[in-house]
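The other protein chains are all here in position, but one chain of the complex has been omitted.
Presenting chain A:
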Amino acid sequence: CRYNKADDDLEMTMVCHRPEGLDQLEALTNFNKRELQVLYRGFKNECPSGVVNEDTFKQIYSKFFPHGDASQYAHYLFNAFDTGNSGSIKFEDFVTALSILLKGTVTEKLQWTFNLYDINRDGYINKEEMTDIVRAIYDMMGKYTYPVLKTDTPKQHVDAFFQKMDKNRDGVVTLDEFLLSCQEDENIMRSLQLFENVM
């Protein structure tokens, strides 16, 4: 069943998306059965209909960052999760992304991050996209920070980022440049191992 936003006055068909079987999901992802069960129980409890739409997603994510405004970053996250561009995240999308982020290889994680930054999915990260992302991240900090946030702080951050990542100075960062630069950076490599044991 599909929830059609256009005629929600006429029909109130409840979306009831059911995910594929446990075995298939286990094959698709790096989680074992038990972990999938825990994840699904939580997911289903929050979204009985089986899908998450963008508003709910933003609401949930904002609850973790009460200081600032997490909606913009949540919007980019949502697009990164919603690989099929369907407007809603199903359990399979959710669990696939989590599998990459928590149990994937370094390359996979970096690829996912590149995908997140590349807002228009054209294979290149340009300065505007990066500025949007960085601004969204700074929005999450809120107003009361120490030291005080200046208006050009995101811009400086982006400039520093491009300085590091854009090897051939052509104004855009490609996937290879990104992967190369990240692998050269010790800090990034180390912190990528941080979230291994979240599940």
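Operating definition for what follows: contacts are C-beta pairs under 8 Å (C-beta built on N, C-alpha and C of every residue); 3 or more make two chains touch, one makes a residue touch a chain; residues count from 1.
The working rule: contacts and distances are computed from a predicted model.
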> What does the UniProt entry say the missing chain is called, choosing from "Proteasome subunit alpha type-3", "AP-3 complex subunit sigma-1", "A-type voltage-gated potassium channel KCND1" or "Vacuolar protein sorting-associated protein 16 homolog"?
Replying inline: "A-type voltage-gated potassium channel KCND1"
> Where does chain A touch the missing chain, residue by residue?
Replying inline: 34, 38-39, 41-43, 45-46, 60-61, 63-67, 77, 80, 94, 97-98, 101-102, 109-110, 112-113, 116-117, 133-134, 137-138, 140-149, 153, 157, 160-161, 165, 178, 182, 187-188, 190-192, 194-195, 197-199
